[in-house]
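Okay, handing you the structure first.
Here the complex is missing one protein chain, while the rest keep their positions.
Moving on, here comes subunit A:
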């Protein structure tokens, strides 16, 4: 994580294998979808020149498809076609259709009426007129459409990595989540080059005279098929199990890199976005995924967290962190916040997240139900002895914790509360804290260590062995640097985790990551 100093070229040569695979997948995706789009679009375009009354309808539908945002279109595909290449190809194909249909239609209707009449008058059949006159004369316009479609496809194919179809998007989006500029560029530059190169090559074809175009058009299907096949080369090797990791997980030391270096785990891996990963695991498209150990979806989809027996995932124990001057100002605060300490285990937190994320209960209700069950809930005192400002990040777990703290303070002290929830990511909420906009919020030890303190790799390695050493380190450093105090941990550890379907894990007798490795290596 602290290795950003390497140059782009170093990064690219280091990742040459992956870059090659991604580029091939990218080209493959682009051309498989383009090939199918031509197979559909060209005849359809020709057909609507013969049935002018439906041409408006067909072009209109293709136009509407084009306006659907790419991510949304990919999203629509998942329930229908699952994840991977299929939905990505269908989505790309839909984008490629409009330029191909429209240009075929425009090209053919644009052929000089006199020339067509001459062809008919000489006794050519309908098909002869089409193949000998209309198509050759419309070819430059049709090729322009295919050229547009190709460039669109190269661009949209970067999004295919969201649904585990691979391509250069893996680097681009991985780089964005890891804030790794080299990684972004390693994906973006080749993608841009592909677009420029294909655009240029097709522009050359377009400029050829009709005779030579004939030749090109004859070899084009072969070429398209060859380019399409590139997609399948990388995925030709598989494995017993398939893993789906987020782009961020792929690039982190406390993620896939650690799995490889510390466990020596070799698993067929595809990159996928967090949003569809859990569902894909449930639907058996993926066997192993990276996730968060307290995510509500664990419960929703019956997933089992594999034990990290070599401790590569640093602990992410949650605890409230409070401004030291706020603790002085509100003497009752520390005691009250610590009421929650140690009460919420991983499984309880998962359960609570499940209630908000999947049962769609409000965080307030979930918080109150929990406090009542722990006999910590008390009616509000409507205190007037000052206002405590609570912050939270922008996800469900933080909302629940903020609500609990708010209720505890209102019920157990004479302070009032103002809640500033949804303060974006770590940086925003922490800046709000150091700028005296909020008094406390729940934070995680791992985040404190890696994101806020940005501890050197060596320190991180030393601390990873136990949860207490990490906690002690961040507590000491925060107090020293920011005058912020870490109170007692709440109990759960929302760390990265590998997870599998519970049933499959049981069947294969896999409980730990080492078990997983052993299973993968057994014949």
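What to note about this one:
Keep in mind that, in the parts below, a residue touches a chain if its C-beta (ideal position, glycine included) is under 8 Å from a C-beta of that chain, and two chains touch if they have at least 3 such contacts; residues count from 1.
The criterion applied here is as follows: contacts and distances are computed from a predicted model.
Only one chain is not pictured, and the protein name UniProt records for it, out of "NADH-quinone oxidoreductase subunit N", "Xanthine dehydrogenase family protein subunit M", "ATP-binding cassette domain-containing protein" or "Multicomponent Na+:H+ antiporter subunit B", is "ATP-binding cassette domain-containing protein". When the full complex is taken into account, the listed residue touching the unshown chain is A:118, out of A:16, A:72, A:118 or A:387. Only one of A:109, A:128 or A:434 touches the chain withheld from this view, namely A:128. In the full complex, subunit A makes contact with the omitted chain through residues 112, 114-115, 117-125, 128, 133, 136-137, 210-211.
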